[in-house]
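Presenting subunit A:
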Amino acid sequence: MDSETITRALSRIAHEILERNKGAKELRIIGIRTRGIHIARRLADKIQELEGIKPPLGTLDITLYRDDFRRKTDWPSVQKTEIAFSVEEKNVILVDDVLYTGRTTRAAIDAIMDYGRPDFIQLAVLVDRGGHRELPIQADYVGTRVMTVRTQKVEVLIKELDGRDEVIILQLGSPNEAR
Partner candidate 1 sequence: MKILIKDGQLIDPSQEINEVRNLLLSDGKINGYPSDTKELEMDSSVQVIDASGKVVSPGFIDLHVHLREPGFEHKETIRTGCLAAAAGGFTSVVCMPNTNPVNDNASVTEYILLKARTEGVVNVFPVGAITKGQKGQALAEIGEMREAGCVAISDDGRPVMNSRVMRHAMEYAKAFELPVISHAEDLNLSSDGVMNDGFTSTILGLRGIPNASEEIIVARDITLGELTGTHLHIAHVSTAGAVRLIRDAKKRGVKVTGEATPHHFTLNDKAVLNYDTSTKVNPPIRSREDMEAIREGLKDGVLDIIATDHAPHTEDEKKVEFDLAPFGISGLETALPLALRLVEDRILTLTELIRKLTFNPAQIIIRSNRGTLKPGAPADVVIFDPNKTVKVDRDKFFSKGRNTPFHGWRLSGQILYTIVGGEIVFSA
Partner candidate 2 sequence: MVFEQKHILGLEELSSDEIRLILDTAESMKEVSERDVKKVPALKGVTVVNLFFEPSTRTRASFEIAEKRLSADVLNFTPTESSVVKGETLLDTARNLEAMGASVIVIRHSMSGAPWLLARELSSSIVNAGDGFHEHPSQALLDLFTVREIKKEISGLKIVIVGDILHSRVARSNIWGFIKLGAEVRVVGPPTMIPRDIEKVDVKVHYNIENALEGVDIVMMLRLQKERQESGLFPSLREYSRFYGLTRERLGLAKADVIVMHPGPINRGVELSSEVADDMHSVILNQVSNGIAVRMAMLYLVASGGGSG
């Protein structure tokens, strides 16, 4: 995916979100650290452009909810979660860059539930890596679907962090490096 296809995909997802949730009024958008935050912000901007309402935007760090606590390898430090609004009876759109095993999403759902009881939680991802799901989780909005093997890695580059927008698939040297 290049910059143009990414922008087009996000624009389509914004339309789909508005259609399904009947407007932007009850929407709360929460990006999962790190790259999901930037994708979430772009979606919020697009929704504002389309509807004239900017849905409240939050960021979520799922480190404290991970299930591989005692299998740590390169353990990330805990970052701040900032959700400055109530999720009670709202339509929460969780945003991440890649959906792969589903474990991050599980952790994120658990985290959101600790903030209250939303009416809906929906999942938007830029890339859905099929075939490797470890939990019964699926995305509601998908930028693109790719079929990969475990020895490959999907990398999402974001202008805000990496200087350009691109999705690339890397072949890893050894299967052990696969995440």
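To be clear about the criterion, contacts are C-beta pairs under 8 Å (C-beta built on N, C-alpha and C of every residue); 3 or more make two chains touch, one makes a residue touch a chain; residues count from 1.
Inclusion criterion for the candidates: all candidates are chains of the complex that A comes from, given by their letters.
This structure is a prediction, so every number in the text was calculated from the model and none was measured.
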item	value
Complex member touching subunit A, one of 1 or 2	2
Complex interface listing, subunit A residues touching candidate 2	61, 63-66, 69-70, 72, 74-75, 77-82, 110-111, 113-116
